[in-house]
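Excluded from the complex is one protein chain; the other protein chains are retained at their positions.
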Amino acid sequence: MSTLARKKGVGAVIWDYLTTVDHKKIAILYLIAGGIFFLLGGLEALVIRIQLAVPNNDFISAGFYNEVLTMHGTTMIFLAAMPLVFAMMNAVVPIQIGARDVAFPFLNALGFWLFFFGGVFLNLSWFLGGAPDAGWTSYASLSLASPTHGIDFYVLGLQISGLGTLIGGINFLVTIINMRAPGMTYMRMPMFTWATFVTSALILFAFPPLTVGLIFMMMDRLFGGNFFDPALGGNTIIWEHLFWIFGHPEVYILVLPAFGIFSEIFATFSRKRLFGYSSMVFATVLIGFLGFMVWAHHMFTVGLGPIANAIFAVATMAIAVPTGVKIFNWLFTMWGGNIRFTTPMMYAVAFIPSFVIGGVTGVMNATAAADYQYHDSYFVVAHFHYVIVGGVVFALLAGAHYWWPKMFGKMLDEKLGKVTFWLFFIGFHLTFFIQHFLGLMGMPRRVFTFLPGQGFETGNLISTVGAFFMAAATVVLLANVVITTVKGKRVGADPWGDGRTLEWAVSSPAPEYNFAQIPLVRGLDAYWIEKMEGKKGLTPAEPLGDIHMPNPSFLPFVISLGLFIAALGFLYNQDYAWGKWVGIVGLLVTLGAMFLRSVIDDHGFHIHKEEIMEAEKKGAGA
Amino acid sequence: MANHTNSGNPNVDLAYRRKKNAEEMKFQVISFILMIFLTIVAFFAVGYEGFSHWFSVPFILLLATVQVAFQLYYFMHMSHKGHEFPALFLYSGVFVAFLTVLAFVTIVWV
Amino acid sequence: MKKWLLNWRLFSLFSLMALLLAGCGKPFLSTLQPAGEVADMQYNLMLLSTAIMVFVIAVVTIIFVYVVIRFRQRKGQENKIPKQVEGSHKLEIIWTVIPILLLIILAVPTVSYTFKLADVKPMNKEKRDKDVVVVNVRANLYWWEFEYPDYGVVTSQDLVVPTDERVYFNLKASDVKHSFWIPAVGGKMDTNTDNKNQFWLEFDSKRAEEAGGIFYGKCAELCGPSHALMDFKVKAVSRAEFDQWIEKMQNAKPVASTDPVVKQGEEIFNKSCIGCHAVTPVDKRPEQARTAPNLANFADRERIAGILEHNEENLKEWLRDPEKIKPGNKMTDTYGKLTEEQIDALTKYLMTLKVE
């Protein structure tokens, strides 16, 4: 049963990945799928910027622009940033806490396939009559008026992928609570693990409102509901609330793992433990908590009244405090350190000024009275790109470079990595800094063109130039990945040489079972402690023995495929007679697969001690 | 073989456990009876013409909350040890739920 | 490291220059050149928050630059292990308390202004003062209707308001959600499909003059393909001129023209257009019936379709194929194909529709 170090054909590899329940392989799946969607979203961004390069441009039509703009936002948030965050979590968190696997390996795979099929479904819309065109927020009155099936693809696709995310969230919560190695107390958990924990909790509570909102919209568009139809007593503001009760925590769902990644990188490449670890943990939890009480700041201009606006304004400002604590803690982690400017560290260092700009414009947006000017203008576009790109994308790029050797056993080229960094960094600021001023000068967001003579020409042109820098950075990154994959040299367990946490104690890539012996954790930065005491490896907490592993399964794929088919059927429910039946067949496929999962006992298998010893010997020599 | 008991003699322990289980069952039956009672009171409170809805609405909501507490703590064993995390996450859910409902009954106008 | 800094400086310089080139935007459009009480309040709040935020950025930058230069790895230090510092309560209290204080400084005016901007009591009085100007704004795909309920006058696309006094607005949308925004005069408010929003703006006479007497208004909520083109214009005039204008609007009568071309145009209009477009400012029909802009003072408008320069050529262009100019608009295909001659006549007729 063991798949250790065995050469396999292409078909076998594909089958392996289709059925895998191994968190490391699932991480790679998330990375690939998320990466592809990231490229797609980036392409959409380029189209947007080309269209807006000059006034009255007719590169694309107005209607198509709205589709591109909607898909850019939706893809980047749901299909690129979230899965890439999940890729990092899956690759690292179980190893960081000294576990052999996640709590629910089967559900882990299911989560991935749900996300994947949801994403594919959403993008099918391009070929089946038009993509959604009401913005990623899909406000009810416009989305109900949209004539194509685009919004239906949005609703059903996000529903499916959202389910996957929810499952992933629960999985990580249980993993972190139940699967920690002996000695790994909560206050010894690496910051990235903490961030994953809080993020997962946010997912657990933020996704249900989205689910409900999507159900309502599905009912209204496909099954004759009246939730958002004022003529029959419906209320479009309900959608806005539900969307933002989800949408605001979603920002933290993305940015907290980013903070976690940077916390690891700052500590590693400053060769210092994280400054103020406990206040960092507290700040993370506090941000998560406050994240649920501020959603209406996205709705200041809706007309909720001054009382609600004032309350939400002040609550929003409060979030700046724990965020500020984090910024200073990072600065003081570097203070007195021995800073090495590796590629991941470059991103981390560049993140601080970039994110601070995004953060302070966030506070500016929180001042409700002034937000009446910023709202839905390019100022807001600039603000959230500073947060999402300057925070999350920087972190994902940093994390990818940082953990690439751990995931694939080879280091990405540092020279190319730095080229990518500089292109991306310059392009990013070039694109978005000027947009603050475009917004203040009166340019609304989501416009497919602008007229000459309103003062928007220069700013938009600069912005477009910047976008091409980022595109160039992406090309270099892809080249780097290809070159590394083909020519890269295998590396050992701790290729950066300064690894502090447990993932750097196991070979790169980690063996299927992660740890031959579960380690005993003796403090924060467990691996660093061992290294400082001159030890080569970790202190084991158990004798070497057979290791129990879960069986691979094809069922997650089938369950997700069933929902995909069902969604397609229900989408055409009102157009064709077969719609309903295809929908029912799809649901039956899903329920059938779930039934099989339920009745077939799956006790997993064991890797024998001898096999492990052999594998460990090889791993040590690599 | 792991020993799940504290005392050495499994039979003694078994008897003790059975007794404890039976005792717990008694509590559960009592809470069931209370729940039925609360339900009936709630239905009557609504059926009775004498109460204004300013009284009856908060009153029946209170009854529902009490009833749910019985469900959670007795039927779903939240009163037992090892339910710290379930409680933490359930109450976090309740917190978000409360905010949502509060917002929807105050700032969503029709 | 040097390279990094150099890059950063170059970049800042570059963006600063770009800003100087662009100035602070156009006076008729930019929030950075406020032209009224509301925009002033918001501008002040922007300045205050920017000042606080620049202070924060400065502190972070100073520490940041120092740390990054001072503690980078130097030659020969490759194996140095720095002291592992756990944290510092004193420092952490400092950077918790100071931001809280800064935020309180910001929160006080924020709350106060939020309430001030929401003060619409004068428009909702049981018996409204005679001189309070109220405008009902109705947003449609992709045009704006402005109704003066106290005067029984309806106009479209060009909002006319008196300067130096508070003007009150009722805002709503008739199809999908839009948002009403006159950047130079004050922040936006959404026009919802399910309720009526209210707010007020004040137009400053002096600064209106500097802006050329006209402000640009925009739709700020994605509403469909032509969202970008859903502009309107605001004519801010003195109270006396405003009263005159209202009077003219109330008494406007279609002028019978003797020009046969105009007459022909009128006939075409009465056949193909009048079902949707009214030509008298006093439009008694319910708003559901008012499905297209009121054209009573069409010839006085600033723009054709809200965006094109106001001349006959553009009007013809619009009449030939509105879809080309405003994709997704509701006028396309509602009238039959017009010949070039008919379009000429219609244009001539429309250009006679004025009250001023």
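A, B and C are the chain letters, set down in written order, and residue numbers restart from 1 in every chain.
As a working rule, a contact is a pair of C-beta atoms (placed from the backbone, for glycine too) under 8 Å apart; a residue touches a chain by one contact, two chains touch by 3 or more.
Basically, contacts and distances are computed from a predicted model.
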Protein name as given in UniProt for the chain not displayed, "Cytochrome c oxidase subunit 3", "Carbon monoxide dehydrogenase subunit G", "tRNA 2-thiouridine synthesizing protein D" or "Ion-translocating oxidoreductase complex subunit B": "Cytochrome c oxidase subunit 3"
Touch partners, limited to displayed chains, of the chain removed from view: A, B
Among A:F216, A:F341 or A:F355, residue touching the chain not depicted: A:F216
Touch residues of subunit B, complete complex, unshown partner: 1-2, 4-5, 10-11, 14, 17-18, 21, 24-25, 28-29, 32, 35-36, 39, 42-43, 45-47, 53, 56-57, 60-61, 63-64, 67-68, 71-72, 74-76, 82-83, 85-86, 89-90, 92-94, 96-98, 100-101, 103-105, 108, 110
Interface with the unshown chain - residue positions in subunit A: 103-104, 166, 170-171, 173-174, 177-179, 204-205, 207-209, 211-213, 215-216, 219-220, 223-227, 229, 231-235, 238, 242, 245, 595, 598-599, 601, 603
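We take it that only the chains that are shown with their structure count from here on.
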For subunit B paired with subunit C, centre-to-centre distance based on mean C-alpha positions, whole Å: 54
Interchain centroid distance [CA atoms averaged], subunit A/subunit C, Å: 35
Touching two or more other chains - residue numbers and ranges from subunit C: 194-195
Multi-chain contact residues (two or more partners), subunit A: 235, 237, 305
Subunit B residues within the subunit A interface of the complex: 85, 89, 92-93, 95-96, 99-100, 103-104, 106-110
Subunit B contact footprint on subunit A (complex, rising order): 173, 177, 201, 204-205, 209, 233, 235, 237-238, 241, 245, 292-293, 296, 304-305, 308
Residues of subunit C that touch subunit A when the two form their complex: 1, 7, 11, 15, 18-19, 21-26, 29-32, 39, 41-42, 45-46, 49-50, 53, 56-57, 60-61, 63-64, 67-68, 71-73, 77, 80-88, 91-92, 95-96, 99-100, 103, 106-107, 109-111, 113-118, 171, 173, 175-177, 179, 181, 183-184, 186-190, 192-195, 197-198, 216, 218-229, 231, 307, 327-328
